[in-house]
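Below is one structure, written out as structure tokens; comments come after it.
The chains shown are only part of the set, and none of them has been moved.
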Amino acid sequence: MNEFYKKNIISVRNLDKQKLELIFDATDKIIDMSQDKRREIARGKTLGYLFFEPSTRTRLSFESAIALLGGTSLGIADATSSSIHKGETLGDTVKVISSYCDVLVLRHSLDGSSRFAAEISNKPVINAGSGTEEHPTQTIQDLYTIKKEKKKIDGLKIGIAGDLKYGRTVYSLLYGLRNYDVDLHLISPESLRIRSDSTYDIKKELSYTESSNIDEYIEDLDVLYVTRIQKERFPDEEEYAKVKGSYVIGSDMVKKMKDDAIILHPLPRIDEISADVDNTKQAKYFEQAEYGKYTRAALLGLILNENGF
Amino acid sequence: MNEFYKKNIISVRNLDKQKLELIFDATDKIIDMSQDKRREIARGKTLGYLFFEPSTRTRLSFESAIALLGGTSLGIADATSSSIHKGETLGDTVKVISSYCDVLVLRHSLDGSSRFAAEISNKPVINAGSGTEEHPTQTIQDLYTIKKEKKKIDGLKIGIAGDLKYGRTVYSLLYGLRNYDVDLHLISPESLRIRSDSTYDIKKELSYTESSNIDEYIEDLDVLYVTRIQKERFPDEEEYAKVKGSYVIGSDMVKKMKDDAIILHPLPRIDEISADVDNTKQAKYFEQAEYGKYTRAALLGLILNENGF
């Protein structure tokens, strides 16, 4: 029996290196498989989605993943505006939707929402983003992309740049990177540094430098992971404009990078990476988006099939 | 040829006991069937839905039902806000959508809407709730749940409590119960009693008591069907608060119930049943929700297959 069978995916903290590698291997297998074989993996299975925060990209990634495996999806793309939510508790909604599907994908703004849902649901629950720190399937996708493009994760010099304070993607990625021996550099404006309370656990297992100057590291990085800097985070517009400018990755900056470095981004990208970077060989963020379809398919395949696939 | 083949399901009034039992038997069959056999029942068929009142729960129940049978669904989840409705008549919308599917599911606020649609549509129409009194698939689900959990319907002592004046579910259930020999008690605040004009027909075939005191009956009931009491129905908040409180089913009240009694609710539940009731053995409202997937699948299977399945 594979160890993901009928299991919940709540937090990347529960995914050790062995588990991550198992998912990566399953992803390789999915990519190499014939379409006909792939479509047997979730034949007749239904994925239910329940998004209390709308996230079209993540939802469609899951929908395309289950379709790839021959399954179907149904659910609620925007539960806050949906009739289902009028005064109903999260627990009741989860209970009902889980009886309509074989695996439930939940997105919710509250920390702990997925764990709570998993206790109530009759079906395995996958956290598609919750609260301030958790986004396990994004992290699996991110780590898989690094591994696929760089052939390894251990030993790499990785920079994460942009807004590190807000946005669950970064925290989730840090938790994931604990499993690897990497040389990590966090690069952000002072005011957008990672929250130290959240990294208390991380620090024991993961060392990193913090800096606000991307130029210090750019030449040595193997991986540059860029995140969006959102205007709403700044008290005044001038401050925002100043900060924003100094974290835009342009083709000039890419020229300083190693030839085989890669640039990632969880997307959507606004203007923190210039359009002219898209055609450089370092730009891998669209590949990263596509890999997300395959990592999610692999995960679904493992959860839905006792003996894997 | 099965008698539901290519037929419309407009009103529970057209479903006599023999027809209901036929659907119940088909539901049992669906539940017991292997997934592979089940997926042949609507292979290559498309369910079209057209919801002029949004009802996520009912829509997803139908979507999960057709998916269970190997079919697909498409349609309009909120036709009032959809571009399709801009000035277009219901008839035109029905005509077009029915040409995109094999069976059409319609939800509409007007009495008679489904009957009208059925006359216009090239495909069988299922009423997924219309006007003040009709919700046949909910009633099939309710009656099936009673039968499944109590092994019979005839001879049972059934209480229906809450707001009986508004809400089509109760009227539809009463029409369904005419087919059975039950001991029926309607329990509601004076101001929310069932409309006597609507029960003119029912009364000839179904006798019941009316009361505002749930305690009178609670110890003897085999089935307690609870409905939501909506704040909007009351002229002032105090009146609402008073009434609401006296119809909340808590675990204390459940202790007075028979051991093998069952509590049903069409859901969503707000606070008319306390959360601590969920873990009592009488609570069957979530099972009821799940059965709805199977009763709808059975109905679709009968409508779409000449010789049943």
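Order of writing sets the chain letters: A and B. Residues in each chain are counted from 1.
Criterion: a residue touches a chain if its C-beta (ideal position, glycine included) is under 8 Å from a C-beta of that chain, and two chains touch if they have at least 3 such contacts.
If you're wondering where the values come from, they're calculated on a predicted model, not measured in any experiment.
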item	value
Given 2 visible subunits, total identical subunits the whole complex contains	3
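By definition in this document, only the chains that are shown with their structure count from here on.
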item	value
Chain A and chain B, separation of their C-alpha mean positions in angstrom	40
Residue numbers on chain A that touch chain B, as the complex places them	43-44, 46, 48, 72, 74-76, 82-84, 86-89, 91-93, 95-97, 99-101
Complex interface listing, chain B residues touching chain A	35-36, 38-39, 54-57, 60-61, 63-64, 67-68, 70, 72-73, 267-270, 275, 286, 289-290, 293
